[in-house]
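All protein chains of the complex are present and in place, except for one that has been dropped.
As written, the chains take the letters A, B and C, and residue 1 is the first residue of each chain.
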Amino acid sequence: MIAFFITFFGAVVLLFIGLNKRESSFSIFASGILFLSAFLCVATKFGWCNFGILESWVPTNMMQFGSEQLLFMGLLSFLTGFIILCFRESDIIGNDQLALMMFSLCGAYMMVSYQHIVVLFLGIEVLSIPLYVLAGSNKENIYSNEAALKYFLMGAFSTGIFLLGSAFIYGGTGYLELELMGIKPSFMHALEGMPIPVLINAGIILMSVGLLFKVSAAPFHFWAPDVYQGSPNRTTVFMATVVKISAFIALYRLMSTFGGIKSNWSGWISVLAIITILWGNLAAMIQQNVKRTLAYSSIAHAGYVLIFILIADGTNAWILWFYGLAYGIASILVFTISHQLYNTNKDDTFEAFNGLAKSSPIVALALVIGVLSLAGIPISAGFVGKFYLFSFAWQSYPILVCTGLLGSALGVAYYFKFIKHAFLKVGEKSPVIKDRGILIFLVLIILMAGVFPWILLRTFF
Amino acid sequence: MEVIIIPFIACLCVAILGKRTNTWLSALFSSLPLFFVYQYFEHLDSSGRWIALFDHAWISDNIRFTLAFDGLTGLMLILTNILVPIIVLAGIRNDENQCKLTALTLFMQAALNGVFMAQDGLMFYIFWELALIPIYFITLTMSGKFAFKITLRFFLYTFVGSLAMLASLIYLFLHTADYSFDFESLRAVELNPTQSIGVGAGILLAFLVKIPILPFHSWQADTYTEAPASGSMLLGGIMLKMGLYGILRWYFPLAPESIAFFQPWMIGLSVAGVLYGAIIALRQKDMKRLVAFSSLSHVALIAAGLFTLSAEGIEGGLLQMFVHGVNIIGLFLVIEIIEKSTGTRVLGELGGLAKNNRIFMVFFMLVALGTIAVPFTNGFPGEFLLLKSLYGYNPNLALLAGLTIIFSAVYILRMVQFSMFGEGKKAISPLSWNEILAFAILAFGIVGIGFMPQIIIDMVHKSVLIIATWISEANGILT
Amino acid sequence: MLEWIIVLPLLGFLINGVFGSIIPKPIAGWLGTAFVFGSFVVTCFLFSDLLSALPAKGAVYLKVFTFLNVGNFHVDIAFQFDRLSAIMALIITGIGTLIHAYSISYMSDDDSLYKFFSFLNLFIFSMLVLVLGSNFVMMFFGWEGVGLCSYLLIGFWFKNVSFGKAARKAFVMNRIGDLGLLMGLFLIYQNFGSFEYTEVFAKFGRLEVGTGICTAIALLLFIGAMGKSAQIPLYTWLPDAMAGPTPVSALIHAATMVTAGIYLVVRCEAIYALAPFAREVILWIGLATSLMAALIGLKQNDIKKVLAYSTVSQLGFMFIALGCGAYTAALFHVITHAFFKALLFLGAGSVIHGMHHEQDIRQMGGLRKKMPITYATFLIGTLAITGFPMLSGFFSKDEIFTAILAQNTGVFVLGLLSASITVFYTFRMFFVTFHGNYRNQHHSYEKIAESPLLMTLPLLILAVLSLIGGAVNFPNYMGEGISKGLYHLLSFDGGGSFSPILILPEQSFEISHVKEWILFALTPLFLFIFLVARKKYVVKAAVPEADADQVGFGKTLANKFYVDEAYNRSFVEPIELVSDTLTEYVDEKAFKSSFDGIGRINQYVASLLSRFQNGNIEYYLVYMVIGLCLLLAFNLF
Partner (left out) sequence: MSSLSIFNQLEISHYIYLSTVLFCIGLFGVLFRRNAIIILMCIELMLNAVNLLFVAFSSYMGDADGQIFVFFIMVVAAAEAAVGLAILVLVYRNTRKTDVSFLDNLKG
């Protein structure tokens, strides 16, 4: 809860002190707040500090801050902090933007820690509404406008679907509290004339479609490439990482609530996972735009994580956490480099990477490691994440794992485009890459998590 | 542990120093692990077991970072750590990308040492993949417009194979009693024949692609041909040994029940590959391409030998692995020097190179003779044992595979003839000391093993015996 | 002491090979010669030791080290000096020494003399390994080693492309034979569990005559012998091998290496004794080779080519003998052939040397006066090879014909034909070269001079040997004490593990007196042919016509029965076609394209998928709703 407060009030403060001023020091302030909140989450988890008073304000049937939630919140806060830090030089800079992002993060916190569908709904909306604005924050850019409108319309639409689903669930189970509605989904209040399982099943499908939209799982992913491409870079990476991870956490918690009737939904989730993995990887192969490619890549990753939704049993949330960390850091790394190159070349196709290895080899190396992590090649964190995921799923879902492996192989084809352009092509301009320290730090995180995952996981879980 | 850390540190140093790197020093550094390998041999006991030298909890308490050593590993380590310094030395003529290539080669050395020492399945896989990355970048420095396509094909091929292996390993891992990737735990998993065939197929695929065996070879020729010399050397000299080593070390013990199923297929494919590579090599004009196909042919023979499951086949195969590494690196070194001196490696454009550089000529001849397995060069004992083992399996197949001794004479001598003999205007530029040193080491390897192959056989004999016992316990087919 | 026989030539090879470039030329040559001579001396000592040992010894045995020990498979580097290998070693080192000495002068113009001598020494070493090895693998070592040296020496003048081609051809054809030999070795090991001669042959004793395994092994080994000893169908490399320097032709392609096949069969007498069918095959192949080569020899004009075909033909005779089971006769002919053929080649070399590397006999003529020593020695060689009475060739051929006659009259007639042709073409070559008028326009007759002493001395020594060489194995009618020396040597039973080399009793070749008379009647026949040749080439001074003028059967002969062309058509070209097809269609199209095709399919699917992504939000919403409806439909109904 403390993280929530700090983030929220930090955003408010930022909004007021920085009225009409545009300075990158705000970014440092904001990221400082976020790192602080991340740290506090971890500290609370380990019991180094106790904010029981704050916690007591929130009814436990509304939100819950167990150690799992705290770690997820810490992860999200940590990632957001890095996003803000890395994109200090964004051309759309402003304290209002930062504040919006932090508000959005508050929504993500709610999605992580909800115990009641109302909170989930509010979380989704608090997350989304600032994002609509952020997506369109490049006001003069027609692409940004288009992205915002698309995102908004489809987001609102999916909210409607989500709400219909929650209404059905409400009708089917009689509860909106997560704990209660999942207990015995089959017996519930008798509703005359309505086959209850149908209502519950439909409710589950509709609600999860609302969330699947957010994680951009096929066939609800169509917004993603367009919106990712049109939005300002910082917003894109925020959407690709924090939003996606939080939506997955929400989905995971929702679905594990209905773990008792897993057979009702495991089938179609599997199908969606397969479609998503294949679609994301295949469609990414022919893209020329970096952001679009990464959008498809994020779709593919959504497909992998859908496998986790299937295997989640309440004790292995750390897989999601680790995968989120690996994926998030690698995405931020690649997006940051691509963003900085964009600032030099005003080109967001792969051509921007041309000659990177010559002009700044260290950045090229960082790029390689980021890309390898996304592709899931040892010794990067991405590999370990995939390894955990696949090895846990092998037993029950071999076909999914095979698809995942196939997808990884397909993924190589486009991830290596980065390397191709950075190492093989000759570039005209030599881009100025700032923040090498941060990039190297990110690389180190990836490598540490890739080489010593057990140390990391044993510390936290 | 040292054999992994030292090259890695050397790699970092080279990467940091960049153009200021002294190649002699890098070569010296990369040969340092040999000293430690020598020390490791003292840990061996008479049983020939695979003894863990380093062990630490890693990804989980049961997925450990375990480095182990036995004769088999020792042989591969010696091979790697002798050849890598030579590759580093040979790179001196490669002015532009030299420090980059050297750094990558050293990184590769660390990864390869890891592959050969890894006792934990996951670790093996990770090092396996890790070895792929530097070679990918090395091949990427090739010139030519198909560079990306070729490297991508290479990477995808091997990556798909590795993923299949990973899937199999995870499958085994999930069936272990203690959820461990440890070699012994994986081996202890009881599989029924169907499972075993599935698991075996996955593991085999990775190795078959890497070796490569016939239908999975189409990445090879282009990659060998287009890659820079050090890339070709690493690929042909050491990397494909990973596949053969893998078959022996990981496939045979982990899925012994499936060997009986795969044996005829593998031997059939290998023999087909022997002929296929040899026949194609007969008419190649590009020397590197020729060597690539000859390697396809030679290595397929090794694979066939391994799959005969006889002592001659396995130990002869191991011997030949070492030998092939020496020879192919020699051939690539020769071709590299020819190309650097004359600007071409197409046979029709060369000729008469023998006349001005005697040392080069002698070495080229020596390597060529080693490759065509003339007695008292290193190629002979291995090929003899392999053919003999194949004869024990099926005389007709041995006859077919034996055709390679005719074909290899034809294409290698053709290469020698068209490049070295006859009249020609081009000449080999004088050799530098590093090249002469590299030649000397390789020449020593060629002649020394030619006379004393038993040294290598003795090194691996006990380890092979243990593996053979496992196979026969599962099948009772070992002779 | 045995090791020195082997080590000395190896030392010579190493010294000349490593330091050759800094050693003065003549010294390099003398060094090489000295090492071989040293080896010869050691061999002589050892041989006399062996003969005079008390109690009588079968062999001296020397194990150097273990070469391979895998599972139950064991091969030693080990040597065995028995009577057979002693004879071979004596020929090799003895004639080798002469040819080395000859080469010092012959090759004195060449810049890389040291290289030549180091290769020659390496050859001697390999050949000694071949004959002295105590097991089949050692023999195989030498077998391949001499092939290699032959390759190196044929292609010695590497600047000439066609020489290189000839060298390659020789090596590859030998390798074809080697493959057969190798398979034979495997078969031996599979059945007898050892490669050691003594062990293997001891186990053969227990088998029945005509056993399938014996026949198979015998035939496979014979394939190896075919390659090395230039028998049909693997003989075509030998005439081409004349590209090498003449001493090489004398040493390798006449006296020693090509007789390795005969050595192999004699060595494996225990096997062939049990394989009558294989002997039959050998007989007929030897006969065919002998006839064919003799016929081709009729129309050859290159002095070395004539000698080469004559060698092939003589090797054919040796195999005929082997096929008849007359192992002594074959070995006897090996010895005498080594003498007179080396003599002829060296003589030819002397002529070529004098003619400034002119080899076409049509460009010679009348050299008799300018090169008297060469002429005289060449004449002795010619007489010896044609079987002039009381010369070495007479006795050895006589013995072969005796054996044939005892077995098969048909073969006898054909063999006789072959021998007659030999007489004709040898004298044809002799007369055209030394008699008649000088016909060369490029070099003036005056400038031709006799070769230096260093070259003529070996000629003289070999001439003497050719004259008296028959003494090695005189026929019975020459007297009890001195006859059948070789036979007694080889059929000596050392007892213990060492059985005699020859097991078959020689008595089977005792022939009736009528037949003996027939044999004697042959001498006038040969005399008649000699006169015909003399009339044509001396009296009428006929010059062989140019190749283009050949017609009919003569043309076929001049073109060597078109065998090379036939081989090209039936083996080389199809394989090249297969190779090209595999490269172009299978490797590129099938394998590579199929993998790339997967990529292309992916690209195609991706482009299909991207059609969904048309940028229009309405479509997106529709897709979403369709997806949703499908989900609902499948799960609710």
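As a convention for this text, contacts are C-beta pairs under 8 Å (C-beta built on N, C-alpha and C of every residue); 3 or more make two chains touch, one makes a residue touch a chain.
Since the model is a prediction, treat every value here as computed from it, not as a measurement.
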Let's see if you follow the contact definition: name the visible chains touching the chain that is missing. A, C
In the complete assembly, which of A:Leu164, A:Ile362 or A:Ile438 touches the absent chain? A:Leu164
Looking at A:Arg292, A:Lys386 or A:Lys417, which residue reaches the missing chain? A:Arg292
The listed residue (A:Leu122, A:Cys402 or A:Ile455) that touches the chain absent from the view is A:Leu122
Per the whole complex, from A:Phe26, A:Phe87 or A:Phe152 the residue touching the absent chain is A:Phe152
Extract the touching residues of subunit C with respect to the undisplayed chain. 610, 613-618, 621-622, 625
Using the touch rule from the top, list residues of subunit A that touch the missing partner. 117-118, 121-122, 125, 129, 132-133, 136, 139-140, 142-143, 145-150, 152-153, 156-157, 159-160, 163-164, 166-168, 170-171, 174-177, 189, 191-194, 199, 225-227, 229-230, 287, 289, 292
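Everything that follows uses one rule, which is that only the chains that are shown with their structure count from here on.
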Count the C-beta contact pairs for A-C and for B-C, then tell me which is higher. B-C
Rounded to the nearest Å, the gap separating the Cα centres of subunit B and subunit C is 37
Quick check on subunit B: which residues sit in contact with 2+ other chains? 156
Of all residues in subunit A, which are in touch with two or more distinct other chains? 413
Per the contact definition, I'd like the list of subunit A residues that touch subunit C in the complex. 149-150, 153-154, 157-158, 161, 198, 201-202, 205-206, 209, 213, 218-220, 222-223, 225-226, 264-265, 267-268, 279, 282-286, 410, 413
Subunit B-touching residues of subunit C, taken from the complex the two chains share: 21, 65-73, 137, 140-142, 144-145, 148, 151, 155, 158-161, 164-165, 167-168, 171-172, 175-176, 178-179, 182-183, 186-187, 189-190, 575-576, 578-580, 582-583, 587, 591-592, 594-596, 599
Given the complex, residues on subunit A that touch subunit B span 372, 377-379, 383-384, 387, 390-391, 394-395, 401-402, 405-406, 408-409, 412-413, 416, 419-420, 423-424, 452-454
